[in-house]
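The complex appears here without one of its protein chains, the remainder shown in place.
Chain naming follows the written order as A, B and C, and within any one chain the residues start at number 1.
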Amino acid sequence: MSSSIHFPPCTVVLAYSGGLDTSCILVWLKEEGYDVITYLANIGQVEDFDAAKKKAESLGAKKVFIEDLRAEFVEEFIWPSVQASAIYEDRYLLGTSVARPCIARRQIQIARQEGAQYVSHGATGKGNDQIRFELTCYALYPEVQIIAPWRIPEFYNRFVGRKDLMEYAEKHGIPVPVTPKAPWSMDANLMHISYESGILENPKSHAPADLYLMTKNPEDAPNSPDVLEIEFKKGVPIKVTHVKEGKSKDTPLDIFSYLNEMGGRHGVGRIDIVENRFIGMKSRGIYETPGGTILYHAHLDIETFTMDREVRRIKQGLGVKFAEMLYNGFWYSPECEFVRHCIDKSQESVEGKVQLSVFKGQVYILGRESPKSLYNEELVSMDVQGDYDPCDASGFIKINAVRFVRLSLPGQLPASPGI
Amino acid sequence: MSSSIHFPPCTVVLAYSGGLDTSCILVWLKEEGYDVITYLANIGQVEDFDAAKKKAESLGAKKVFIEDLRAEFVEEFIWPSVQASAIYEDRYLLGTSVARPCIARRQIQIARQEGAQYVSHGATGKGNDQIRFELTCYALYPEVQIIAPWRIPEFYNRFVGRKDLMEYAEKHGIPVPVTPKAPWSMDANLMHISYESGILENPKSHAPADLYLMTKNPEDAPNSPDVLEIEFKKGVPIKVTHVKEGKSKDTPLDIFSYLNEMGGRHGVGRIDIVENRFIGMKSRGIYETPGGTILYHAHLDIETFTMDREVRRIKQGLGVKFAEMLYNGFWYSPECEFVRHCIDKSQESVEGKVQLSVFKGQVYILGRESPKSLYNEELVSMDVQGDYDPCDASGFIKINAVRFVRLSLPGQLPASPGI
Amino acid sequence: MSSSIHFPPCTVVLAYSGGLDTSCILVWLKEEGYDVITYLANIGQVEDFDAAKKKAESLGAKKVFIEDLRAEFVEEFIWPSVQASAIYEDRYLLGTSVARPCIARRQIQIARQEGAQYVSHGATGKGNDQIRFELTCYALYPEVQIIAPWRIPEFYNRFVGRKDLMEYAEKHGIPVPVTPKAPWSMDANLMHISYESGILENPKSHAPADLYLMTKNPEDAPNSPDVLEIEFKKGVPIKVTHVKEGKSKDTPLDIFSYLNEMGGRHGVGRIDIVENRFIGMKSRGIYETPGGTILYHAHLDIETFTMDREVRRIKQGLGVKFAEMLYNGFWYSPECEFVRHCIDKSQESVEGKVQLSVFKGQVYILGRESPKSLYNEELVSMDVQGDYDPCDASGFIKINAVRFVRLSLPGQLPASPGI
Partner (left out) sequence: MSSSIHFPPCTVVLAYSGGLDTSCILVWLKEEGYDVITYLANIGQVEDFDAAKKKAESLGAKKVFIEDLRAEFVEEFIWPSVQASAIYEDRYLLGTSVARPCIARRQIQIARQEGAQYVSHGATGKGNDQIRFELTCYALYPEVQIIAPWRIPEFYNRFVGRKDLMEYAEKHGIPVPVTPKAPWSMDANLMHISYESGILENPKSHAPADLYLMTKNPEDAPNSPDVLEIEFKKGVPIKVTHVKEGKSKDTPLDIFSYLNEMGGRHGVGRIDIVENRFIGMKSRGIYETPGGTILYHAHLDIETFTMDREVRRIKQGLGVKFAEMLYNGFWYSPECEFVRHCIDKSQESVEGKVQLSVFKGQVYILGRESPKSLYNEELVSMDVQGDYDPCDASGFIKINAVRFVRLSLPGQLPASPGI
């Protein structure tokens, strides 16, 4: 692409954050001869959207789209992740990953609607987000051309450090941030805030106490728990009730926002991990996912209560795969569509109510009930024999041991010390 | 077996707890004509072992074995579970399951050494423990005969309720417990205490606050965290240090006991779950696993830090299988031996130090370091380009999207709403 | 149950084959006080159904059901297995396993309709079939009582060998077979014939050449191949055409029967294996599955042609699980219903035509075409560059190698000899 000016100018839809980086990219794209449409998705981050709009216009954006995607983000992206118990490498609840296909989908819709053949973003060349954005773009708009300035030598060689961006901004009338940048980068949305880079790159250093914006420090959290009841249907929450206050929420966005509030108040959902990027390197990330953490635990509980053991075992394997696809950016892939379909099927009977408390960073499951429960109180009871014949267990055990017989001949004994 | 008196009397090794049930079984076995050897394993439960010994002798046990298995329980059973990140159905750390093969192994050793062809236990006919005990017995001593009174009609029809046991006890001079039985049953060892049955059988009822014996109620726990550093080698802890106090432990039993103390003090490791028994029914269990929970988190952290991504993915799948085997009682099976070997191999480079804090029921990872780290601070840095060429990412993404091309023809577009 | 005579007599539905064993069981059940309804399923085995009917009536069956299940066997049981590429332990196409739930389902329907609370079968106590029958019964009719004489001591201790059965038969007017029994047992249906036991129990002995009834000895098969074209839709065959003769079949039963004829003529689908029974022992089995083998290969071909790589990878894993469930008797289990649903979903685009030849025991795929093909001739062509940019591959490879970098430091080199 480089320095060639296009006639008539090509249109590019730029994922615009209002920050220094994407403001510079906006101007740079114009310099490169593009008509630039900016697009800023509201996925629940704290942002002055009006200011961002004005800023984009003042920098010469041909059109400015500010899109409120919060409801569809919860319903179409977070909810399937809850159903899947999606967790990456046993710890990360995928708050950033799950937002990317939601954001990129609308970007592509705008590009198609505006007749733009180009899209652009400010994601770096070492991260996961570039992949998540672009795989979504290619899947939904195969002919699209993607401009990723942080992978274009003439861009990244020109803007080696923040100082270069600042100079460029000043020269081109881009408002320069007055507050100093935090010594890390962050990404926020309704589901979580992630923190990485800068001083966090040393995996041994502890995160500073004032880092977290979404959750209270557990040490400063209330000294008594809040008890919530979450009602599920088909594996997604349909209602949350504060047991004492009687207050309840019942739309997806309200439910999730309320769980964020409750989780945030009690410091729930903070983790500090090293994870494996799709690109092959390990990185250190700190995440706070208050509402998502509560839902993860509550869903797990109602699922185990209502789902057959062996179905769940298969579904668990599919969930692990789903989490990898989501992390790696393959939401809009044939395999992810397939797996989502299967997981959705598995959730048909996942319904009922879970009571839990949130307190000092922790979620405690307290009890559950369900019209679809597979829990059979009489069958399991120690006090009631019921239909169950204990003698059957003898046969069951003996048949399970048949395989061992031949294995116990001399010389084949398990080599454990002491035997 | 039933009412026939054997001449000369056969010898049975009874897993004896000192409680009402196994005391009655002891006497009943004698009535049935057996010579009874009692065996009580010390795996870290709170118990008056001397009193139990005397009681068994007074009830006519031919021999009494009290065996301190704590060190081997930690080294040979808990440590491999830590390496495997063994967790059943995403939540249960398997504290009961992992003790069973340890206990049964020694029981079999005693049976062989004493020339006994029979072993007996007091596990119920609906539970997992009968399976765990007996599969171990059959694997290590295929010719053994197992007497499980709670599955023998003439026994369980005679002792339908606790009242029957009490009457039998009184009649046979078995000391009857003076304190009333808790309205639930519990199983304790070094790794955890489990609570189930009785009033806990209603899955909706909250557990009473005074249930827990191993961990403090988080609400009553100290208001400031303790910070620990755990050092790992080959995937197992070799040292734990209290960072502020400078105190440290470095033998397996001491390390684990100290982690129990720290975790217990801060209320770490309580869960309330419904789980799927091997026998096919769902049951509700409440567990407290203070030290095990700390180790689970610390090990996960150092493992991800030092293990290749794809190796870990395979190891994770093996760990899930290992947890199922362990839960179902297959520790001494060919497949479990195989999986333990593979997991052990995967842990060769899992070494380094993890810093963490325990506070109000929660474990927080703070930082980690390792001579075997695969984390490359320069490679991942946002500020340093290093050897990494961002342009490569473009090719990587495009090739990953090749599969989508054909899928995007008309009629094959993902059917997500809004597109 | 045993010797007690029931008043009024209970009704039992007996799966009756017309042979010596189940004829004796019929009479024995009557002796035990049952009203016996016999049920014989036509699932494609060679059998004189009229003679069997008369025999059952003459032996005192209260009612006799002869049910032609061939069409539903193909459509509802074989077709899903084809979709799943169901193969047990990499070799066995599950011809016996897949028939069992089909047979037992009708037996249960008859039992419910006739108000019978008992069902009975002549399967042995060491095999898989008892499990497959009974799990189906319990799943579809949980209150059912199952009478499995070969697991009832008073039956199996009375009929220790074939001689005992013969004597009993003579005594009770049961017609005794005049031809000597083959020195092995066999099970036949539309999908396959299996041979086991007797002289086949020695795993080293070669199977006699005259064993096979469904397929020609490849040495005696025609010296030129037959070329067939099979058309699939949603993963199941909808038409088979003999390319030279122009002859074609297009109903499930006709298609499968014709493939059996063609495969049989050319000796296709013979295997001699040792397999692992669910009950824990290894057994030796010899199978001939002519039509099923052709379909297995043809379906595999059209599936790979039309299914996305990653979807297929997941589906392959589900297929392995499905085969295990099928083998173990869990067709009517929640997990098998779930997996069938998922596999069915994966087959939506599996359509097109496969040409193949059958010759001397072998199936050769010759070519394939499909309107839903994901094969892109231009993309893959060595002569056309198309949209594909070879430079992208460089980035793809380099990013895939990022993980190796840190691993190549001194001391971490792969320890392969010579490097």
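Note that in this section a residue touches a chain if its C-beta (ideal position, glycine included) is under 8 Å from a C-beta of that chain, and two chains touch if they have at least 3 such contacts.
Since the structure is predicted, the reported quantities are computational estimates derived from the model, not experimental observations.
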Neighbouring displayed chains - absent chain, whole complex: A, B, C
Of C:Glu32, C:Glu275 or C:Glu351, the residue in touch with the unshown chain: C:Glu275
Contacts of subunit C with the absent chain, listed as residue ranges: 72, 76, 85, 89-91, 105, 108-109, 124-126, 130-131, 134-135, 138-142, 148, 150-151, 153, 156, 161, 185, 197-198, 201-207, 218-219, 223-225, 270-277, 279-284, 300-301, 304-305, 309, 312-313, 316, 320, 324, 332-334, 337, 355, 359-362, 364-369, 373-377, 379-383, 385, 388, 390-391, 393-394, 396-398, 400-401, 403-405, 407-408, 413-414, 416-419
Missing-partner contacts on subunit B, residue numbers: 279-281, 308, 310-311, 313-315, 317-318, 321, 333-335, 338-339, 341-342, 345-346, 399-403
Touching residues (missing chain, whole complex) on subunit A: 308-310, 374, 376, 379, 387-389, 391-396, 398-400, 402-403, 405-407
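Here is the rule we use: only the chains that are shown with their structure count from here on.
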Relative to subunit B, chain with the most remote C-alpha centre: C
Separation of mean Cα positions, subunit B and subunit A [Å, integer]: 31
CA centroid of subunit B to CA centroid of subunit C, Å: 40
For subunit A, residues that touch 2 or more chains besides their own: 279-281, 313, 333-334, 400-401, 403
